[in-house]
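Complex shown without one protein chain; remaining protein chains in place.
Moving on, here comes subunit A:
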Amino acid sequence: MSVRDWISAGLLVSGALFCVIGAWGMVRLPDTLSRLQAATKPQTLGLLLILAGTAVRLEPHYAAGLALAGLFQVITAPVLSQLMGRAAYRTGCVDRSTLVVDELSQRLRAGRQ
């Protein structure tokens, strides 16, 4: 195996590991907000690593397309998780026992009075 193969293998395996972490968190965590963290974030990192690992083995002009996939993942994933998170919070799908402090609910309550 050449150096390039090793780099590629390392990136692909670590990317896959991050995806596994995400899946594991998704199964284990108690509520929507924490599951969102597990479902969206380690997976983003995993995808970036896998794309990088693939790009190492490709010709540059195919790799450019992968860069685009990575860019859009980075731009869209946080927006999605924010919208889902807010919807979950608003509809009460939050396990309050996991929250040490909730300054938003304090604020919303103050707003209603």
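Criterion: a contact is a pair of C-beta atoms (placed from the backbone, for glycine too) under 8 Å apart; a residue touches a chain by one contact, two chains touch by 3 or more; residues count from 1.
One rule holds for everything that comes next: contacts and distances are computed from a predicted model.
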Expected UniProt protein name for the omitted chain (select from "ABC transport system permease protein", "ABC transporter ATP-binding protein", "Carbon-monoxide dehydrogenase large subunit" or "Multisubunit sodium/proton antiporter MrpE subunit") would be "Multisubunit sodium/proton antiporter MrpE subunit"
Extract the touching residues of subunit A with respect to the undisplayed chain. 18, 21, 25, 28-30, 33-34, 36-38, 41-42, 44-45, 61-62, 64-65, 67-68, 74-75, 77-79, 81-83, 85-86, 89, 98-108, 110-111, 113
